[in-house]
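All protein chains of the complex are present and in place, except for one that has been dropped.
Chain IDs A and B follow the sequence of writing; residue 1 opens each chain.
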Amino acid sequence: MPGDVIASGDFRYGSYIEKRGDQYVALRLGLAEVSSDGIRLNPLTGPYLPRVEDQVVGKVIDAPGFGWVVDINSCFTGYLPASFVFGRDFSPATHDLSTKFVVGDIMGARIESFERARDPQLSIRGPGLGKITSGVIIKMSPTRVPRLIGKRGYMVNMVSSLTNCDLKVGQNGVVVVAGPEEGVAKVAQVISMIENEAQGADLTRNVQDFLGGGEQVGSQA
Amino acid sequence: MEAKRRLIDDNGLRLDGRKWNELRPIKMEVGNLKNADGSAYIEFGKNKIVAAVYGPREVHPKHEVIADRALVRARYHMAPFSVDERKNPAPSRREIKISKVIKEALEPAIIVTDYPRTAIEVFVEILQSDGGSRCAGIDAASLALADAGINMRDMVVGVSAGIIDDQVVLDLDDSEDKEGSGDMPVAFLPNLNQVTLLQVDGIYTREKFQKAFELAIEGGRRVYEMQRKALNDKFFGGAPQVVAAEGGEA
Partner (left out) sequence: MSLMKKNYVVESIRRAQIISLLSQGKRVDGRSLGDMRPLTIKTGVIQKANGSSMVSLGDTQIVAGVKVATGTPFPDTPDKGLLVVNAELLPLSSPYAEAGPPSPEAVELARVVDRGIRESEMVDVSALCITPGKTVYTVFVDVNIMNVDGNLFDAASYAVVAALRTAKMTKYVVENDKVTATTERMPLPVSKTPVSLTIARIGDALVVDPNAEEEASMDARITIATEDDGNVCAGQKGEASFFTPEQVLQAVDTSIRLGKEIRKVIQEASA
């Protein structure tokens, strides 16, 4: 917890850790790992702070004229300029915002820019981005999203193929799952397992066992 | 006119049976409210207090936004049924003053520069009050901040000390506060050893001041151990929080 000394000595260290003299102090509630590679603190709770290039799932909450205000589950609201969607020649006189997005719509978006004194700007240009029209929304703690994705997407791909579902995972902790009912229910439970991951448990193995995996789609008979 | 009653008897026992350096019974729980980003509940003797944190979140009104750091706000509020005579729900001057003192006790622990242009808001709601509620509120607020996952340099812990019947005692309850001759709430960051709240009520000799102050610090460290346990129980199920991974050493 904040203020705790994790280790003393000489280590490389990552986020949520402060070096005081030769001590490494935690700045956040989390699980610390100490190894020859360095010290890591995996936070257990915490908000989503937007970073440029992050892919997020957002919800339109207002359309004030020149773009859409998008709730990205963060302390800042995102903004999707109409010109990013309609093109450079956008004008409120000739283009109707509601033909693209209305309040309540969900989208996959990328944080295009996040400058001081302005809210993060979003873009929907890119593969897999844009309006999401079907699926079940599942919210999880943003600090646990990396575990859902896994190394180079290993976990999310495994879950997707073993449940026959399509998963859109936002770094902001919003996940949209589309597919057969039982598959969606299983994905919801996997997310729950990830959120409640006990220390030291082999999460990948547990998820694999739960989903009845072992064989991957397309592997040899 | 009634004679003042004795608050501490010849055996050194106070009205509730405690010795001079004993804390009241304390109970702590983390995460009791679903909507808040972080929350905690504390019972400190007869005090029953809920603390909640929302943040970082958008600043309202907008003109109060600070460009390079978070705006920290605290609201200390007593429920109308929390005291002997029903209190009007509108914030009193005393509550506004205590809100400010709580903000100033917690803010030094929060790494506000990690959250520019946002607000971090702490709410301390007193459901039942019995002396020392501002310190108990700070103890709960600190748990709520950790629960919310806000970057902090250290936890914050607080307890009061004071003088009753000319003796220095720890953790004054309501009667001791009202009938005693001095009350000194203290809050500090336990690892960094930085005092962030000090209010001196009453007159102390230099010697008594030091004794009371050090008693408050020592008592605070005991409360800190309970904070640790409360967080540990909620998040780690009692297991240690540092693991050696892949052959390293903690």
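Please note the rule applied: contacts are C-beta pairs under 8 Å (C-beta built on N, C-alpha and C of every residue); 3 or more make two chains touch, one makes a residue touch a chain.
If you're wondering where the values come from, they're calculated on a predicted model, not measured in any experiment.
Visitor: Thinking of the complex as a whole, which visible chains are touched by the chain that is not shown?
Guide: Its contacts among the visible chains are A, B.
Visitor: For the chain left off this view, which of A:69, A:129, A:149 or A:193 is in contact with it?
Guide: Going through A:69, A:129, A:149 or A:193 one by one, A:69 is the residue touching the chain not shown.
Visitor: Consider the whole complex, including the chain that is not shown, and state which of A:80, A:106 or A:191 touches that chain.
Guide: If we include the chain that is not displayed, A:106 is the one touching it.
Visitor: Determine and list the chain A residues touching the chain excluded from the picture.
Guide: Where chain A meets the chain not shown: residues 59-62, 69, 71, 76-77, 79, 102-106, 118-119, 132-137, 176.
Visitor: Suppose we count only contacts with the excluded chain; which residues of chain B make the list?
Guide: 33-36, 39, 46, 48, 50, 52, 54, 57-58, 60, 62, 75, 77, 79-86, 89, 121, 123, 125, 127-130
Methods note: only the chains that are shown with their structure count from here on.
Visitor: So what's the Cα centroid distance for chain A and chain B, whole Å?
Guide: Those two chain centres are 35 Å apart.
Visitor: Inside the complex, what are the residues of chain B that reach chain A?
Guide: 37-38, 55-58, 67, 109, 111, 115-118, 146-155, 189-192, 228, 231, 235-237, 239, 241-250
Visitor: Applying the document's contact rule, which stretches of chain A touch chain B when the two form their complex?
Guide: By the definition above, chain A touches chain B via 1-7, 16, 18, 25, 27-37, 43-47, 49, 75-77, 116-117, 143, 198-200.
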